[in-house]
Each structure stands twice: as C-alpha cells, then as structure tokens.
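The following block contains the structure, expressed as structure tokens.
Yeah, one chain of the complex is gone here, protein chain that is, but the others are all in their spots.
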Amino acid sequence: MNQELSSGFTIASSAPIAVALAISALLFVIGLVGFLCRRNMIIMFLCTELMFQGAALAMIAFARLRMDVSGQVFVIFILTVAAAEAALALGLVVLLYRKRETLSADAWSDLGES
Amino acid sequence: MIEAMSPQLILLAPEMILFVAAVTVAILGLSKNHGIRASLPFITCAALIASIVAVPLTWTNENAQSANLLMPMLGRFVKPLLAGIGVLLVLLSVGSVDRKLEESVARGRMAFDAHRVVRGEFYAFFLLSMMGAMLLCNAQDLIWLFLAIELVSLPTYIMVAIGGSGNRNQEAAVKYFFLGAMSTAVFLYGFALLYGSTGSLQFLEIRNALVSQSEGSGIDTLATIGIILSLLGLCFKITAVPMQFYAPDVYEGAPTHVTAFLAFVPKTAGFTAMVLILTCVGWSGHTLIDSDGIRIPYMGLPTPIAAILWMIAILTMTLGNIGALLQTSVKRMLAYSSIAHSGYLILGLIVGATDGVEALFFYLLAYGVMTTASFAALAALERRGEEINSFSDLAGLRLRHPAMAWMLAISAASLVGMPPFIGFFGKIYLFIAAFEADQFGLVLAAVLNSAISGLYYLKLAIVPLVAPPSARSEEVTSVPSRWPFIAAVLCGVGTIVLPSIAGTLVAAARSSAQSSPIVLTASESKSKSDSKTNFKGSSSGALSAAPVTAPQALPTASTH
Amino acid sequence: MLLIWTSILFPILAAFAVAIGPTKSAKWTAFAGTLVSLGALTLFAWNFPAWHNAEHFPNTTGPSWIPQAGITFSVGFDTVSLLLALLSAFLMPLCIAGSFSSITERTKEYYGWFLVLGSSIILAFAARDAILFYIGYEFTLVPMTLIIAIYGGTERRVAAIKMFLYTFLGSMFMLATLLYIGWEHRLAVGAWDFDIDTLTKTTIRLPSSTQYWIFAALMVGFAVKVPLFPLHTWLPLAHDQAPTAGSVILASAMLKLGTYGNYRFALPMAPAGGAELMSVVAVLAIIAIIYASLICWVQTDAKKLVAYSSVAHLGLCMLGLFALNPVGAEGAVFYMVNHGLSTGALFLCIGMFYERYHTKDTDVVGGLAKRMPIWASFMVLFTMASIGLPGLNGFIGEVLCLGGTFISEHDGQSGYPGVLGPWYAIVAGLGLIFAAMYLLILLGKLVWGPLREPHDDAAHASSAVRLSPDINFREIAILTPLAIACIWLGLQPKPMLDAIAPCAERMLANYPKEVERLMAQSAGTPLASLNNTTNESSSE
Partner (left out) sequence: MTQLTSIPQAIIAPELSWVGLALLLPLLAAVACALCCALRVKGKAAAIITILALAASFGIIVKAYFAYTGPVQVPIFQWIDFEWGAGQFQSFNANCALYIDTLTLFWMLFVTGLGTLIAIYASEYMEGYCGSGYSRFFFGICIFLFSMSALVMGDNLIMLYLGWEGVGLASYLLIGFDYARPAAVAAGKKAFIMNRIGDLGLALGIFMLWANYGTLQYSELFAAMNKGGQTSVDWDLSVIPFLLMLGAFGKSAQIPLFTWLPDAMEGPTPVSALIHAATMVTAGVYLIARMYPFFELHPEALATVAWVGGLTALLAATIGMAQYDIKRVFAYSTISQLGYMFLGLGVGTSFGACYHTLTHAFFKALLFLTAGAIMHGFAGQLDLRKLSGLRHIPGWRIVSWTMLVGCLWLSAFPYTAAFFSKDAILLQALTSVRADFRFLGWLGLFTAALTAYYTFRVWFRVCAGPLHFEPGAEAHSESHDHHAPSTHAAHTTAPAAKSDHSFHPHAPRWAINGVLLILALGAVVVGVPAYNQAFAHKDNWAQQMIAGSSAMQGAGLAEDHGSQASVEHPKVLGMDAHTGLTIVGCTASIGGILIAWYFHLGSRKSADQLRAALLRRWWIRWVPICMENKWYVDEIYHFCFRLPMWLGSQILYFADRHFLDGVMVDGLAKIPIAVGKLFRPLYGGALQGYASTMAGGIALVVAWLSWIWLRGFN
C-alpha cells in the first residue's frame, strides 16, 4: 500500500486516507461547534479535547500514509499535553464554580465594553 | 562535562538554569520563613540573569553549526531579550502576588498555611513559561515547536488566575484559557496538515520538501492550508486580527504585572514560532545554493500566504488603533495598543528573509522596553489597594507622583514613535525593511495608523502631566514595595538611552535573523526515502561551505 | 564640529541643571544655558569658512548611528541654516528673559522644556542627515505642546493637542517620503544612506512622475508647519493660547523649520515635480496672503491678529521661494530671518502689555501711548518693520520676494525662467495694502487713541509681580537688541544677502532646465531633444 506520492496529492486515488482525513476534519468541526454552542464550561473543555483528537487522528492518518513513525510520536505528545490541559481546565472550573456557583460561561462576561 | 554533551544540549543551558530555578522557587514558596518567601522574586531574577549570562557562553558558532538548527543564531538574540525583559517583569510583580495573605500573616491575623500560599507557584510558572519561550528558539521540529508553545501558554493561564485577588482575574483566566485551548487546537490541526503534505516533522526536511514543491508546480494546497491554519493559531498568541478579541478583557482583568508579562512573552514566542514556520516556507531573501553552488534567488512566500498576512497586518493595525480611541480604562487602551503594535510587527513577517525578521526582532526589543515601561508605571501605583484602571485615576498624577507621570509620558511618546525614543527607531527600521520588499501600501497604512495612534497616546501623556487632579486621583498612592518603581524608572531610562546603542542592537538582531541556506542537491527530487540519508551529509557540508555567521552583506537587489 | 555640538547639547545639560537646581536660580541657569549656546554658535559663525560659497561646513560625515540604515550623526551648516540657527539661538535668551515675570508657578519645568526646545531646533537646522533632521524637527513638538498645555491661556489643552496631532500627521507624511527617497537611493546605489546631499543627487535623476509625488508629499508635510493656506488652522489657536515666550519661539523659530524644510528638501530634491506643482502651490501662497490678511482685519484679539499676520507674511515668503530665481529665493530666506525678528518682537510687546492688563482684547484695552510711551515707540517700530516700511528689515524681504515673483515668467531673461508671473505679484501686492491696514488698526487701537484700561483693576493689582506701568529695564533690554537688528538689517542687508546668494543659486541649479522642459512639454515640442539633457544632469 506504499503508493508513490506524486508531488500533486490527489485525494480520490487513496480512499482510506481520505476517509481518515474526513473523519478527523469532522471531529475537529464537531469540537469547534460544540465549543461555540454549549454553555457548560466542562462540555466546552471536552469539545477542545475533541478538536485535539481530530488533529491527532489526522496526524495518524498521515503517519500511516507516509509510513513514518514521527507522526505517531507527535500524537503521543498531543495526548500528554491534552492531559495537562485537562488538569488545568478542571482546576480552573472548580475555582470558578466556587466563586459563582454556576458552570455556565455566560456568568463570566462583565469585563468587555458594554 | 560540557564538551561531552552534544551541541543541542549545550545550547539548552539557559533553559536548564531556569528549570532548576523553577523547581527551587516552587519548593521555597512553601517555607514558613517570611524572609525566604519574600526573596522568591529575587531568586527568579537571579536565575534569569544567569540564563542571560549563559547564552553567550554556550551559544558559540561551533555549537550553533553542529546543532543543525533552522535558524542557528536565533536564540543568541531572542533568549537574552526574553530574559532581560523577564527580569523587569519580575520586578513589577514584587510584593503584589499573594499580597493579602502575606499581609495578614505578617500582622499575625492568620497562621501561615502552606495550602493557601501561591507566590512560590506563581514564580515557578513564570520561570516555566519563560523557559518555554526560550525552548522555542532551539526548535528543530514541529513537536518541539508545539511543546514549547504549550509550555509558554499553560503557565500563563494559571498566572492570570492566581496573580492577583478579585474575580476579574478569574474571568480573564477563563476567557484566556478556553480561547487559548481553541487556538492551540487550530494550529495543531495546521501542523498535522503540514506534516501530511511534506511528510516530515523536521524543519529542514519540511523546508526542502516545500522548496522542491515550489520549484515544481508551487506548494500544494494541503501545505498552504496547513501553514495558514498554524499561522492563524499563532495569531492568538500575538493578538493578531481574527484572534485578538480576548486581549482587551484579559489584559484588563489580569493583574497589571501579569498583563505586562502577557503583553511581551507570549507575543515574542508567537512571533518566533511564526518566523520559524515561515522560514520553512522560505522568503524571497533566502539563499538557495543549487547543486553546482550557484546562488539562485528564491521567489518568496506563495501569494495566498502573503495576501493573508498582508490582510492580517492591515486589519490588526487599524482595529487596534481605532479600538484604543474609545477606551476610558488605561489597561484596556494599552491592550489595544499592543494589538496595534502586533500589526506593525506582522509587517516584518511579510517582508521576511533577513531584513524583515531583523526589523521584527529589533522592534520587539523596542516594544518590550516601552510597553513594560507603561505597565510598570501602572503597577507602581494603586488606589485604595486596587489597581489603577481609569484615566481619571491618572489625572494630575504629576503633583503626587512626578516620576511615574514622566515615565507614562515617555513610554507614550515612545509608543507613538516620537523621535528621540527607541520606539521611533524601531518603526523607522521596520519601514526601511518594508521598503526593501516594496511594501509601500503597508508603510503608508502604518504611517497613517501611527498618526491615529497619536490621538490616544497623547491622552496617555497629557492626562498625568497637565490635567487638573480629579477626586479619584487624590487617593492614588504608590505600592508598598519600591521595586515596581525602580523597574519603571529603568524602562523609562531604557527608552531614552537605548537609541544611542541602536547600531549594535540592530547588528545583533541581524545576526539572529540569518537562516541556514537551503541546499538543493541534484538528487533532491528523487524518491523521498533516500533523501533523508544524503540530506544529512549534504546539509552539513553545505553549511560549512557557506559559513552562516559571516555577517551577510545585504541580499542582492531583489528583482524589482 | 565641537562648537555645533556644544550649541546643541549644552542647553540640554542646562535643562538638567535647572531640573536639579533650586527653583529660585532656575531662570538664571536657563538664561546662562541659552547664552552659552548662542555664544558657541556665534563663535562658530565668526570663523565660518563657507560664508561665500554654497558648501556645507564641516562636510565630513559624522560617526554612524545605525550603519545598516545609513543614519549618521553628521551635522554641518551652510549659510542659510546657520543664519536660521543663529536667529533661533538669538531669540532663545530673549524669550527666557521675557518670561521671568509672566511665569510664576512650575518655573523649573518651564525653563527646562524651553532649553530642550531650543536645542532640538538648533539640531534640526544643523542636521545634515535626513533622519537626524527629522528627529530635531519632530522633537520640537513635545516641549512646545507641553509649554502650551501647561502655561497657556484658557483652553490651552485643546490648542496644544490640535497642534501636536496636526503637525504630527504632517510630519508622518514627511517621514514616509524621506524613507522613500532613501529607498530610491538604496536602489540606485545599493546601500542606505540618509545624507541630504547624496539623497539630493539621486532624487534629481528620478523620473518626473516620481519626483511629482515626492514634491507633493514633502510639500504637504512642510505646508502644515509653515502654515500654508488650507492647513493653517492650528496656528491661531496655538498662538492664542501659548504663553508669550512660547508663541515667540513658535512664530520665529518653529515656523522657520517648515520654510527651511522646503528650502532644504522639497525644492532641491524634486525639481521636475516641483516645476509642475509650483504654480499650484504659489496660488495657495497667494490665497494665504489675501485670506489671512482679510481675517486679520476683523480680529479683536491682538495675538490672534499677529498669528494670522504671520500666516500672511509666510505666504509671501513661500511665494518668493516658489519664484524659482535667485532674487525670490534670497528674498525668501531674508524674509524668514526678518519675520522671526519682527513678529517675535511683536509677540513680546503684546506679552508685555498682557502682563499688565491681563487681556489681549483690543476693544477693552487701548491708547497705551499715554501710559506706556517707551513700549509704544517699540511697538510702532516693530509694526512698521512688519508692515515692510523701507529702511527697516521687512521691506527688503518684501521687495525681493515680490521682485522675484515678478520676473519669474516663462520667457524671463533673468536666466532663471519660472512658472509664476507679474499677475501673481500684483495679487500678492494687494497683500501689502491689507498688511498696512490690519497692523495699523492694531496700532491705532493699542497705541493711539484715548487711553482705555480694563476697569477691573483687581486683575491689575493681583499679578504676583508688581510691574511698573511702562516697560522696565529688563523688558527694554529684551527689545533693544531686536530693534537694533531690525534697523541694522534694514539699512545694511548686503552682507547677509551676499551670504545667502550662493546657497540660493545652488538650490535652484536644476530648475531652469526643468522649467524649460515643462514649457517644452506644455508647448508639445518633441521631448527627444530635451531628453538627453535630463539624464546627463548637472551633478555638483
């Protein structure tokens, strides 16, 4: 399956990579839309995680395509960073919850120009 | 022991110092002894100064050669710049982190409780973030770049949250965190696409792949989208147009010393990252040595990337300046002004090659000094325990705090580009670089924008000096610790004195902007697999052929 | 070289001394500072070798500041810039002495800023590097804005902010153009270099369309500073609100920066563009003369009247410069020096009576000849000087400017064809009548006529420093050197005119060719014959 990648990358010819890419793009978009719509801060953080996974999936797809291990190494690092961010996000959310007794992001909008 | 370490590791000496200092500071922060807790900022300063000293010692030419970096001399200028301004930023924060807790403990109203103390962590995160920014300069591949950027931003989210007291910090933190996370995801996706199209994470290989693509039918779309997405993601760091909306709220909400930090360190990191990525894509000024050693001029950024950067520059400048006109809060106005200055800096990015990047770094130096001066002046004052925020607090400041009033005036004058100060020389050099790349439109836009910026910077200068004192400004007192005062004076003097050594600074910026020449060996276009092997040999050979460190004469007159 | 740098840097040292020293001695240190700077300049002028040739002295390029951008610390004078620098250095001590009694609080800051202003003006005149000139030119704004904003009249802040922003926008255009010129030089030669003479040599060779834009942009930048017609609205406000000494320096030294800028940058650097645009700009100058003179006629506020009058006078001065012949150019430079002396003196006189009556409104106060005879005689002398009475300095400038405009026709035999003509001079001549009218009305109200004093004598008594009804010895000591200068220049202009002549001719060297080419273009003759003349242009 080691297709010669001509310089011009044609999606049509290699089905599996296209599917993987489509899924990762889908994941990314879902994460983005979820981040914009959902009010709850934890859900919003999860959506950012989703976007991270979308990127990771794309990375794996390309690694597979290129038969190059560094893509997967990158994914591992993405996961670790996502974990770090999760810890930080939850710490922050707990801090906010203790302040305003609510998880909704709209509670925090008194800065900014009215 | 140092020779034994491989050149890459030696170059990381400053980061190692900072890391060790971060750990010690985190631990010392928990000690019961008030003296140790009070000395934490000074330990941080010591570490930073040590890292400044470490750079020239370790970053010698041979190390840079053998380190096989994309921009070998980048760290030699950027790291001392970061650490230097970092020292000033630490001085700003002396006495304001954990202030209420420390006071109550000092007055004995509260027993010391290790769980509540935050100062140690704050300075640890400070050092970690600084370390992240420095790591960026040694980046060799996308992973390193990604990790360094995350290392810069994660600590800043926390610093915003724990820096001061009051719920405005939390709101700023939450906004900063979530939007930061989103932008990280964006540029991560960009990296993924870039990896996909070029097949490698190593900068040098990405560059060779992109150059060979551009030799052929131009960079393919996937790579273009990848680069654009990563640039947009990084725009968050440098508060450029699509991603700059968080800046006013976060800068206003965060405590002043943290805002000062945000205004400089992430911005420098963002710009360094963008420089690295765009160097991969290759600017017109790059030296290309083809197989038989002839230098061929590289035609520069592909049009879509250049067009988008051009749009971002114009919009950032204009929105930043126009937004600042309406503000009544000083910190919010300074936020907009830092957005505007990012617009000017993107000008340097567009020009690219050595002139643009060199002007960018020199302007970053100037920007760092003058913005820190204005924030320091604000940090050194307070009104009834809270920070200075609105202009009416500053009215007639000259009567009670003449030094701070003059510092504000000087920083405002320098920010607007008034001649004898460093800001003017930064702008001049930026315009000269823009002329090198025939960007007349941009220069005109920048000139118009700095004229518009005159409106609000003049307000920042005239209100403290000339306006009659208002009721609110009567209660303005100076912060108990005198270090912010000293930092402000240092920055003010800096803006006046630095122009006199402008020549040497520009030379340093020029050397850091050199990027290693792209070497197109005849076998380049052959199959991908074996390019990796001979690549190593040829690149190192080529490197020695064109000694990078020789101060390069100005690039031959690019085709006009 | 050392003398120049002493005259520039010493006032800054004095400013520090004033800032540190005790308040009481602030004014004397400031006075001493300006005297030393004046002394250094006069010593330099005394043995100035290039009085009769158009060379700069010292023409060695100084230590480089930013080598990559070709910015160097090179300073040097030619006769024109030396004269203007001497004028400003001469007026500085007079202004400081003039404000001893009028400035009572925040005196240290006032004198400090004044010294800084003086040094940056001299730097602007002395600079031989375009960016160094820009630094001097631009930095005068900061002290001036602060002086007006702190020590000015009622709505001083509005006036100061308007002045700053207006001039700042104008000079931003100028900066962009200077850099563009530097860039054209870089293209032609390969390296950045901002030395004015080298820049002039390269810009002359540029195609006429680029020169057109360079001239237009530079003209806009400098027209804001020399208040040419549409861009003058900031000047009356600034003068009205500025303290006496501030408006003296604004009128006599800072406005000259604009005219000097035109003389040094706009005209020599873009002769082709200049030749085309000259008639448009001359029309603006003429409108300025008539427009400002008419407005002066209805003014009741003495200071605003003199402010608008300097708009009119400088319109005539610029007209002389645009006449593109030695008579006009020399007249313009001579006029710059005279205008500085006579208008500066007028402002000082107005300041003196303002200190005593605290009102500038000529409806309220008047007929002071009875109360202040010595002041009245000085006032009459300086008004007559600015009206341009023969025998005093104004006349010679006026005659030369008008004469220059007169003979600057296309087919003039004066060896310097120009684009203006007799009709321009005739209309500008109307300005002479209006000049007599509005200045005499000022004189009639202020000096002659029955004595009118503001009835609220409280203001009179409350002035901190009790001033004698007529001007005291200090004030006389300020006005006499100006009076002597006015009379001396009126009777003996020859040495100064001879000094200016070579520089004026050098500046206009390329214009005869350009005007002929313009005429040939407009007359439609084939350009081929003329083309070869342009590319092997005369290189000095």
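Note that the chains are named A, B and C in the order they appear, and that numbering of residues resets to 1 at the start of each chain.
In this section, a contact is a pair of C-beta atoms (placed from the backbone, for glycine too) under 8 Å apart; a residue touches a chain by one contact, two chains touch by 3 or more.
Being a predicted model, the structure only gives us computed values, none of them experimental.
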Shown chains touched by the chain that is not drawn here: A, B, C
Sole contact to the chain not displayed, among C:Ile20, C:Leu43, C:Leu430 or C:Ile484: C:Leu430
Selected from C:Ala251, C:Leu319 or C:Ala369 as touching the chain missing from the view: C:Ala369
Full-complex contact with the absent chain, from C:Gly98, C:Gly112 or C:Pro493: C:Pro493
Which of B:Val105, B:Val174 or B:Ala395 contacts the chain that the document leaves out: B:Val174
Absent-chain interface as seen on subunit A, which is shown: 32, 35-37, 39, 105-106, 108-114
Where the unshown chain meets subunit B, residue by residue: 174-175, 178-179, 182-183, 186, 221, 224-225, 228-229, 232, 236, 241-243, 245-246, 248-249, 304, 308, 319, 321-323, 325-326, 452, 455
Residues belonging to subunit C that touch the chain removed from view: 162, 165-166, 230, 233-234, 237, 291, 294-295, 297-299, 326-327, 330, 367, 369-370, 374, 384, 389-391, 395-396, 399-400, 402-403, 406-407, 412-416, 422, 425-426, 429-430, 432-433, 436-437, 440-441, 444, 447-450, 491-494, 497-498, 501, 505
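The criterion applied here is as follows: only the chains that are shown with their structure count from here on.
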Most contacted chain pair (by C-beta pair count): A-B
Distance-to-centre winner among chains (Cα means, whole assembly as reference): B
Inter-centroid spacing, subunit B versus subunit A (mean Cα positions, whole Å): 26
Centre distance in Å when subunit B and subunit C are each reduced to the mean of their C-alpha atoms: 44
Where subunit A and subunit C are represented by their mean Cα positions, the distance between them in whole Å: 65
Residues of subunit C touching at least two other chains: none
Per-residue multi-chain contacts in subunit B, two or more chains: none
Contact set on subunit B toward subunit A in their complex: 141-143, 146-147, 150, 154, 157-158, 161, 167-168, 170-175, 177-178, 181-182, 184-186, 188-189, 191-193, 195-197, 199-201, 212-213, 216-217, 220, 222, 248-249, 252-253, 326, 332, 527-528
Residues on subunit A engaged by subunit B in the complex (per definition of touch): 4-5, 7-9, 21, 24, 28, 31-32, 35, 41, 44-45, 48, 51-52, 54-56, 58-59, 61-63, 65-66, 68, 70-71, 73-74, 77-78, 81, 84-85, 88-89, 92, 95-96, 99-100, 105, 108-113
Contacting residues of subunit C [partner subunit B, same complex]: 64-69, 71, 131, 134-136, 138-139, 141-142, 145-146, 149-150, 157, 160-161, 164-165, 168-169, 172-173, 175-176, 179-180, 182-183, 186-187, 190-192
